[in-house]
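Apart from one protein chain that is not included, each protein chain of the complex appears where it belongs.
After this line comes chain A, so read on.
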Amino acid sequence: MSLEKFINQAVSSWMSDDGPDSDIVLSSRIRFARNLDEYNFPTLFTNGEAEAVIGTIMERAQKTALGFGKLELVKMDGIPPLQKRVLVEKHLISPHLAENALHGAVLLSKNEEISIMINEEDHIRIQCLFPGFQLSEALEAANKIDDWLEEDVNYAFDDKFGYLTSCPTNTGTGIRASVMMHLPGLVLTQQMNRIVPAINQLGLVVRGIYGEGSEALGNIFQISNQITLGKSEEDIVEDLKSVVSQIISQERSAREALAKTSNIQLEDRVFRSYGTLANSRIIETKEAARCLSDLRLGIDMGFIENISKSILNELMILTQPGFLQQYAGGPLRPNERDIRRAALIRERLKMETKEESGG
């Protein structure tokens, strides 16, 4: 398969489309946790109950169409492990669903903005993933799906505790709102160690790109709410939005300061990384992430003009082990992956310059 075709098939809309403030906010995500009233939670449900949950939701999905196009059901026991890994790398399903849930499934919309996980930690996890800074839009979409499901299924809900979830940390609204931010300016000016504790004090959590416990590869940080009870969904989203807006303006001024004080050093750094990406024959995940972050910063700051912005989002996802192996058509050893990764990045960069000369 040609790389172009592979990328076209692999890229979801949140990776390639432009959204508001997408120079800093790569994506916005809203997740709702919901459970059906009549079955035990996935903590200890039986196989029969798990099947029944999938059946109930499928029935709902077939009965009426939702405004988001057709939803496709993918059962976890029906696809090979490599494909599951690819779905995890695209943030469409959680590692938990891929690894543990024998009776797990996911409903995906065509543009992959919407995924509904079934039988993860809760019976239902509605997820809306939008490009750029679009938390309110994602919340609206999630609410729509939630209302549509609720027309036909009975949610576990309590007057006082709100939506009942299998883990008490999600009880109440069951909402997790998060944004993925590219913050090279704040990292380079060493402000992150000051900002992270401040964000934590506001009841928000800062993590690396792959959730809990992962490090911030490529200067990409994920910021999300912690508290789900006692505040309305709108307030939770508004609180996160106001913090994110502040971080955006801090990142912008950090970049300005860098441009003023050490422009040539920055330009050097950007072009060195560009050189590495364009020429290396072996490259590890970490180095690739670092160089891609530099390249993206260079594009945002105008040092590099003929490469599209979406390259960071795309290549951060496409150069991960699952994708590389899918592109190669089989399992690869780690050192083979590093070779394959370097090749993929080189080819992808060549595509850019070809488009440029062709158009």
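In this section, a contact is a pair of C-beta atoms (placed from the backbone, for glycine too) under 8 Å apart; a residue touches a chain by one contact, two chains touch by 3 or more; residues count from 1.
Keep in mind that, in the parts below, contacts and distances are computed from a predicted model.
Peer 1: Suppose you had to identify the omitted chain by its UniProt name; would it be "Energy-coupling factor transport system ATP-binding protein", "Ectoine/hydroxyectoine ABC transporter permease subunit EhuC", "UVR domain-containing protein" or "Nitrogen fixation protein NifT"?
Peer 2: "UVR domain-containing protein"
Peer 1: Of the residues A:164, A:223, A:304 or A:317, which one touches the chain left out of the display?
Peer 2: Only one listed residue reaches the unshown chain, and that is A:164.
Peer 1: Out of A:24, A:124, A:138 or A:156, which residue would touch the omitted chain in the full complex?
Peer 2: Residue touching the chain left out of view: A:156.
Peer 1: Residues on chain A that touch the omitted chain in the whole complex?
Peer 2: 35, 37, 39-41, 43-44, 121, 143, 146-147, 150-151, 154-169, 171-173, 175, 203, 212, 227-233, 236
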